[in-house]
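Every protein chain except one is present and positioned as in the full complex.
Here is chain A:
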Amino acid sequence: MGLLKEPDLGTPAKPGLATVTVEVDGMPVQVPEGTSIMRAAALSGTEIPKLCATDSLDAFGSCRLCLVEIDGRKGTPASCTTPVAEGMKVRTQTPRLEKLRQGVMELYISDHPLDCLTCSANGDCELQDMSGVVGLRQVRYGYEGDNHLDLEKDTSNPYFDFDPSKCIVCSRCVRACGEVQGTFALTISGRGFESKVSPSANDLFMDSECVSCGACVQACPTATLQEKSVVDLGMPNRTVLTTCAYCGVGCSFKAELRGDELVRMVPYKDGGANEGHSCVKGRFAFGYATHPDRQLKPMVRERITDPWREVDWETAINHVAERMKDIQARHGVGAIGGITSSRCTNEEVYVVQKMVRAAFGNNNVDTCARVCHSPTGYGLKQTFGTSAGTQDFKSVAQSDVIMVIGANPTDGHPVFASRMKRRLREGARLIVVDPRRIDLVRSPHIKADHHLQLAPGTNVAVVNAMAHVVVTEGLVDMSFVDSRCEDFDAWAEFIARPENSPEAVAEITGVPAADLRAAARLYATGGNAAIYYGLGVTEHSQGSTMVMGMANLAMATGNIGREGVGVNPLRGQNNVQGSCDMGSFPHELPGYRHVSDDAVREVFETLWERPIVPEPGLRIPNMFDAAVDGSFRGLFVQGEDIAQSDPNTQHVTAALEAMELVVVQDLFLNETAKFAHVFLPGTSFLEKDGTFTNAERRINRVRPVMAPKTGMHEWQIVCEIARAMGYPMSYPHPREIMAEIAATTPTFAGVSFDKLDKLGSVQWPCNDSAPEGTPTMHVDAFVRGKGRFVQTPFVPTRERSTRKYPLILTTGRILSQYNVGAQTRRTANVAWHKEDVLEIHPHDAEVRGIGDGDEVTLASRVGTTSLRAVLSDRMPVGVVYTTFHHPVTGANVVTTENSDWATNCPEYKVTAVQVGLRHSGSAAEQESEEEPALVD
């Protein structure tokens, strides 16, 4: 398509039915109550000139360009701020209005540089457009008087410039930053002629609160706020609609190109997940896709100490197939396996698990979700019957109480956080359960009602105590429980035991009983209550138990099955949901169906013409254990950097070193590739053709902006390996892979590329009974029939602070970086996060003689690393915090083999550590000598 310009109706839509009839320039139109005249006019086909209005923001009424005349009313009201009334007759074009508008424009233009022809926004400037629309022919005021023409440009942000000389002070940027993004970084200071826009306290953008989401840039009608890429490359001239490949929010974007060059990413208003908003990663950090570090040719080597040898695709594929077959001949069918990636499309993941099951002939397939959300799969399946969040993102707008547990949405899921913050500003109450004082606890216009600052590893004790309050204080929604759930009585008896009371657990959790009781009462009685949770829930030895504990709480209070409530995992990577849906777990075929189910196996066996093993295969940590003991020797790794992202690096590297064949398919030579024998270059999201499924089960299309730079699509390579191993597997196009998914997987039965192209996106289940998908799950019945209460005793982790390792380390992520950082570190986003740092409480720092910015060693019983300390009281005393975005830090050098009992999801969130000044001869330092860290 050419360049897609989405219509701008001037003011946001109002809810409700179109019941009010008005006439605009003689054209009747029906709109919901409260709709502005401007929007009604646009809907009737008449565009009223405007500058300060845009339909992503509430009307402001400052530019006075949108004046209209209304029969029977005096004056010329602004159409953006005036709501319609039944029977109203509006005129938008009269000589009087024309004159008034020209006068307004004349004033604007007299203080605006007239370099339109060379301006970067030429052709995409509303000021330029409007002077044409209002028929401006002369500017009488001249440019000699006071003006703003030589104000200095702020180019501090790596992605956009701010040129105040072009600003018309329409305040769209200020409102976008507040209303849409919720950061409130911009202000208009001064009055009248003196008024000007600036980042808080007249800082440079980079020194301000700005998080570089770009909402202001998108809202700006002039070239004042402009993407640097547009300045450099020029205005784009065609659009490809696609989906962000960073996080589980799954924002829809217009990739705007000039010829074959990607100029900018603009969030798509019709995107179901994001509705026109984005964060810094999706909008700006796409440069990695064309980064020179990308390896574009396949490579092979005999030993991991040999240099790489570039080969052609055929050689590489045959090499993989022959070695895999050879290993199986010598060590058994189960000696090889594969790992799928949450950054790949559903179609790419599906073919990998099919290759493992049909061509390898075993179930040794797992996915990187193992290390993040596998407990979600287990816990929600046990209680509700399927592994997925219960709501769509929009649902949060109906919530009265929002409980955020072990998640940091403003950093991890920024666009969803913006939605959530909007609802909180409207008055919804907030409970944060997190050891760390995340930004949400206190941010502009938001303050958590309760921050339960629990000790890491005590989630289950806290959720049980909340449920204890609900049950013992008579707050259970008995009609919901009676009609919708089972096993309640035994659970209620268990949870009401005194050992689960807030008072009994306060000492372990560190949460004062009164706070906990108040939070529980608020959750149970405050109206629609919704739970949103992240890896702070799952990455624990009781991750699965905690997921079930939250499900119990939601069921007991009737907070399931309608808008505004629910239990919702905030998924990390873009396609965690999809990669799990696609049968990436060693015990489940696509659609979360156990491999022991004869009927399900038969569906696939018939289609694939191969028997499927009825017993589970190895999980990722089991693969490592089996590699060390010699029974597992060949591994295909699709786009995951297990050597960096998995816990206990030494054990992982020992396992990788022990293998005969490690095949890595990725964009870059990552840490895992250091242990690989074959490297198969992968494709970036700009080259992929397929679908991603976001955290709200929304299946979005990913459309290629360019052909694969490697010459082959990832799914084609996988098919070729299977074929070379003797199992024919081929598809003309990814749409046929989706057709096979739909044919075999009931929850996807109604999904096709055609439907996605038509509807934009659908949320599974999508089938005959829900042909357009399912925004809210478990409405009349749970997927498993009755919701099941599961008893969730609190069992403390084995990982405890000791005299030698007295602190607890917990880990997280930050906004500008993404997981192991392979992508974001190759973009200008490093401006915000040059290194991983260790946050330590000033008290813990002081007793160790550590100052802000000091280089420190971080040691656990399994390893040692070093990084820079930052003093911060966001963590309680005794707890330290770091991120894991940079390989040099190797934060996982210190994390242990402990894992969730049910799923073996690693316990990243709790590691006993010691911290000491580097080169101080501390205990940590001695430890590092006896046991070297990461093998490089």
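The criterion applied here is as follows: a contact is a pair of C-beta atoms (placed from the backbone, for glycine too) under 8 Å apart; a residue touches a chain by one contact, two chains touch by 3 or more; residues count from 1.
We adopt the following convention: contacts and distances are computed from a predicted model.
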Absent chain [UniProt protein name; select from "Formate dehydrogenase subunit delta", "Ion-translocating oxidoreductase complex subunit D", "2Fe-2S iron-sulfur cluster-binding protein" or "Nitrite reductase small subunit NirD"]: "Formate dehydrogenase subunit delta"
Sole contact to the chain not displayed, among A:N346, A:N528, A:T649 or A:N904: A:N904
Residue among A:A78, A:V134 or A:L618 that touches the chain left out of view: A:L618
Candidates A:R330, A:R442, A:R610 or A:R800 - the one touching the absent chain: A:R800
Sole contact to the chain not displayed, among A:N364, A:S501 or A:T857: A:N364
Chain A, residues in touch with the chain not shown (by the definition above): 332, 334, 363-364, 494, 541-542, 545, 586-587, 594, 596, 615-619, 621-622, 625-626, 631, 791, 793, 795, 798-800, 802, 804-805, 861-862, 897, 899, 901-904, 912
